[in-house]
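Just one protein chain is left out here, and the rest sit where they should.
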Amino acid sequence: MLHLDSDYMAGACPEVLAALTATNLDRTTGYGTDSYCDRARELILDACFPEGGRARSDARVYFLVGGTQTNSTVIAGMLRPHEGVIAAATGHIAVHESGAVEATGHKVLTLPAVDGKITASAVAALIAEFKGDPSRDHTVAPGMVYISQPTEYGTLYSLDELKAISKVCREAGIPLFVDGARLAYALASKANDVTLPDLARLADVFYIGGTKCGALMGEAVVITDPSILRHFTPLIKQRGGLLAKGRLLGLQFEALFTDGLYERIGASADRLAALLASALRERGYREVVASPTNQIFFEIPNEDLDRLGKVATFETWGVPGDHYTAVRFVTDWALTEADLAPLLDFLRK
Amino acid sequence: MLHLDSDYMAGACPEVLAALTATNLDRTTGYGTDSYCDRARELILDACFPEGGRARSDARVYFLVGGTQTNSTVIAGMLRPHEGVIAAATGHIAVHESGAVEATGHKVLTLPAVDGKITASAVAALIAEFKGDPSRDHTVAPGMVYISQPTEYGTLYSLDELKAISKVCREAGIPLFVDGARLAYALASKANDVTLPDLARLADVFYIGGTKCGALMGEAVVITDPSILRHFTPLIKQRGGLLAKGRLLGLQFEALFTDGLYERIGASADRLAALLASALRERGYREVVASPTNQIFFEIPNEDLDRLGKVATFETWGVPGDHYTAVRFVTDWALTEADLAPLLDFLRK
Amino acid sequence: MLHLDSDYMAGACPEVLAALTATNLDRTTGYGTDSYCDRARELILDACFPEGGRARSDARVYFLVGGTQTNSTVIAGMLRPHEGVIAAATGHIAVHESGAVEATGHKVLTLPAVDGKITASAVAALIAEFKGDPSRDHTVAPGMVYISQPTEYGTLYSLDELKAISKVCREAGIPLFVDGARLAYALASKANDVTLPDLARLADVFYIGGTKCGALMGEAVVITDPSILRHFTPLIKQRGGLLAKGRLLGLQFEALFTDGLYERIGASADRLAALLASALRERGYREVVASPTNQIFFEIPNEDLDRLGKVATFETWGVPGDHYTAVRFVTDWALTEADLAPLLDFLRK
Partner (left out) sequence: MLHLDSDYMAGACPEVLAALTATNLDRTTGYGTDSYCDRARELILDACFPEGGRARSDARVYFLVGGTQTNSTVIAGMLRPHEGVIAAATGHIAVHESGAVEATGHKVLTLPAVDGKITASAVAALIAEFKGDPSRDHTVAPGMVYISQPTEYGTLYSLDELKAISKVCREAGIPLFVDGARLAYALASKANDVTLPDLARLADVFYIGGTKCGALMGEAVVITDPSILRHFTPLIKQRGGLLAKGRLLGLQFEALFTDGLYERIGASADRLAALLASALRERGYREVVASPTNQIFFEIPNEDLDRLGKVATFETWGVPGDHYTAVRFVTDWALTEADLAPLLDFLRK
């Protein structure tokens, strides 16, 4: 059986596991204060700030265990008590984190999303409406913007779109935070024109996902201006994201950022997703969202669901319809073309 | 150099790492819904409820990533908004979790501790004082009791002490939660008379520590009565403790609870700690706390600190004195007698 | 100048002020433990449970200072940490309380509103969708329903609508909370068929607004089943709503619930609002929402705004349009027909 439910179904990619195994009996200090974490930080900063300089020396990298935790810890750390975070109505923080942001005391201010994305103009309009509201002291202030790259629908913000959102944020004096839980699949996508240095320049905080991109677990938060998230380590500790054996996170990111592994992982998964999407399209299934990354979304006629379910597992997306059901297929680093073959054969029959 | 700073300095014990490696390419569903987690739950329940029956079938096991997270998630889940948690003034939640409990909205009601422990009578007195207070609506209500086994000072609650605290809690109608971050070292201690079934019978919730006891990370929460912590999974998610690749936690606990590994780990570390304590005592150093587990505390004359520091690393405990400094030495599963030899030799010189 | 901005522009109605003045030098215990509060509680219970019996003896009445505080204190007291509150997207808690509900850690789950109201079927659908969601542990659970009577748009739930919502809530096992900040204007409306006993029977918690209905300040919370909001007094204290001189609230509600004053206040304001609405309609202005209570909403041609603004003050509602601007006129207990005459004359010119 082929499992395409998500990109966190297998363990870690071999290079990552090898690094953990090779260093298993080393003894280091905890909580990310070890030299593996330091090396991983350097590699990440190299990738984000290839030109070095002040931007690189100002930036900080922190490791947390998981994505929900990373989102709520960053957001709680950046907002003042009266502020909320702007996000797509389909954003992960708005729908799939069990109210983690609200549990830190802040509202998620949702904007309608198209294919998982929000627009700079919608962000600007919300901010303008707030500023123009005579009763704005009674309204949650927009205090930051959250977007995902790629989005929860596999789509990508273009460099122009990202620049526009960044510009709106800077003009309004509020930070931009990019959730990169699946960033490998964005960076490697043929449709992508946003590089790590672009993110580092245009976002104030973003994270490079490990859990869904080849690591056992772990997310690397990059803060481009440390003044906007001072005292982040105690906050990570307080919110439960500070791994005691912190080096495990450093080691994994060191492996992922060595020899281009991170983008290689992404490229392989994106290629297989594109292969599968072609076969689904050829079969006549409607693509719900045109996704250029490792998550693809198709409407399957209900009468085909069972037969398809005998070859592969996948998630239904939203409420099933009377005749069609939207489903999501996800590829990852561990999947090979051989793994996919039975499904492709089935679809071509 | 010998590192005795803590019990989270090495990776995972070989059996645990082997289990992760062997299953690395398996594909399972996430968030603890996989069969590895199920098996680990069964093994833990077998150990806690060897006689089976209703107590076993009522109990639930959940896996979280780390200890701070586990404490704040359990506590936030069990308290009503007007309640606080009773703990030793030296308890981990009171001093070393960056205010994680308060961040969920609850006060830690501290009691003076002797060697890290609180007494049933002190708990009873605090509850009685609250109930007798005419202005108790203006006072934080004691809503649960938190203790650590072993304590942060390596000491153990005896079975009689635990029974007495449990009795006070049940009479007051408030739950007892036991933090077992280092439980392996308690269970294996020669001084211990509290078994897992005792904990399961006397506590309402407790956790079996993995991070400090041979796993890469992970804590197994045992809830003996599911009605006192309903809907715990969304809470774990909300607080950031729900590992996406949840099976990693199940796999590790499966290994730890196979063939007595968990207690073996504890026994080895406890034995080495006792060896070291003997040498320190023979050297004439004063033992700050008589600890029968893997953490030992000694006062070192300040003039010896530097020389000792050339052989081993360790933590200072509290504020250094003018002539003596209290330090903590911690052993763990990864340490061997051979590792310890240079330090023992040094002390005997 | 006539001020129609809101219903909290004047002080207290004369009977209320007289009660405060007459008792000013009395000395009573604080925090609502005095005999004035007890009497007010009895009067309110009489009005809510005219038939007495078990329902009356089970119910509890608490006094808080203001509405935002009342909403967040009730909601925080009733929800478990993983739950959110269902409300209209236009509900006061969703838009005009500065994120007070989120500040207590809970999400407001909004439903689209028509004229400020939500429907039983929309509530049922949201609950069903949640229960049917395979990833519901990652989603905020609907834990209660919040509605306003009258709504923020002056409209009323009919008895049938309220019954239907109550039925959905009870079938789902979640409580219904009714915000009655302006309840006097609902109870007195000719269009209303929901009585206080209906509210007491169909809601689990509701409050009777004082601040906007003739008192200096104060809201009376009625809890029909004390088991759903145990330990409410410490919560009121913790959230800052427990007035030290608590009798001031009791005294005011005693006055409001003596000789039908509360409904008389509402009837007077509703009648004047209807008078004004007629004149606005006759003038040809479009009614935005057909409101039968003391808030009315009309679209004013932008060229008329200035001239109108010379006779009366009022609030603009939402973002002004290119040609028309929606505005709100609010009447209250203190307004007389004579006060309104200049505006009516102006409109009829």
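Here the chain labels run A, B and C in written order, and each chain numbers its own residues starting at 1.
What we mean here is this: a residue touches a chain if its C-beta (ideal position, glycine included) is under 8 Å from a C-beta of that chain, and two chains touch if they have at least 3 such contacts.
On a predicted model such as this, the values are computed, not experimentally measured, just so you know.
A.B. asks: Which residue from B:D58, B:E129 or B:D193 sits in contact with the chain not drawn here?
C.D. replies: B:E129
A.B. asks: Could you tell me which of C:A47, C:V65 or C:V221 touches the chain that is not displayed?
C.D. replies: C:V65
A.B. asks: Return the single residue from C:V61, C:A103, C:L156 or C:L280 that touches the missing chain.
C.D. replies: Per the contact definition at the top, the residue touching the missing chain is C:A103.
A.B. asks: With the missing chain put back, one of B:H3, B:H106 or B:K237 would touch it. Which one?
C.D. replies: Result: among the candidates, B:H106 touches the missing chain.
A.B. asks: Write down which of A:G11, A:G77, A:G99 or A:G116 is the residue touching the left-out chain.
C.D. replies: Going through A:G11, A:G77, A:G99 or A:G116 one by one, A:G77 is the residue touching the chain not shown.
A.B. asks: Taking the full complex into account, what residues of chain B touch the chain not shown?
C.D. replies: 81-82, 84, 95-99, 102-108, 129, 132, 134-135, 137-140, 315-316, 319
A.B. asks: Counting contacts across the full complex, list the positions on chain A that touch the omitted chain.
C.D. replies: On the chain A side, contact with the omitted chain comes from 31, 76-77, 80-82, 104-105, 136-139, 141, 230-231, 233-235, 237-238.
A.B. asks: On chain C, where is the contact patch with the chain that was removed from view?
C.D. replies: Touching the chain left out of view, chain C contributes residues 3, 5-6, 8-12, 14, 17, 20-21, 23-30, 65-69, 72-73, 97-100, 103-104, 211-212, 216-217, 234-235, 237-245, 248, 334.
By definition in this document, only the chains that are shown with their structure count from here on.
A.B. asks: So which chain ends up in the middle if you average the CA atoms?
C.D. replies: A
A.B. asks: By CA centroid distance, what chain is farthest from chain C?
C.D. replies: Of all the other chains, the one whose centre lies farthest from chain C is B.
A.B. asks: If you list every residue number at the chain A and chain C contact, are more than half found on both copies (same) or fewer than half (different)?
C.D. replies: The interface of chain A with chain C is built from mostly shared positions.
A.B. asks: Between chain B and chain C, how many degrees of rotation does a Cα superposition need? Round to steps of 5.
C.D. replies: Nearest-5 rotation angle for the superposition: 180 degrees.
A.B. asks: Quick one: report the Å distance separating chain A from chain B, using the average Cα coordinate of each chain.
C.D. replies: So the centre of chain A lies 33 Å away from the centre of chain B.
A.B. asks: Compute the distance, rounded to whole Å, between the mean C-alpha positions of chain A and chain C.
C.D. replies: 42
A.B. asks: What positions in chain C touch 2 or more of the other chains?
C.D. replies: Expected reply: 81-82, 104-105, 137-139.
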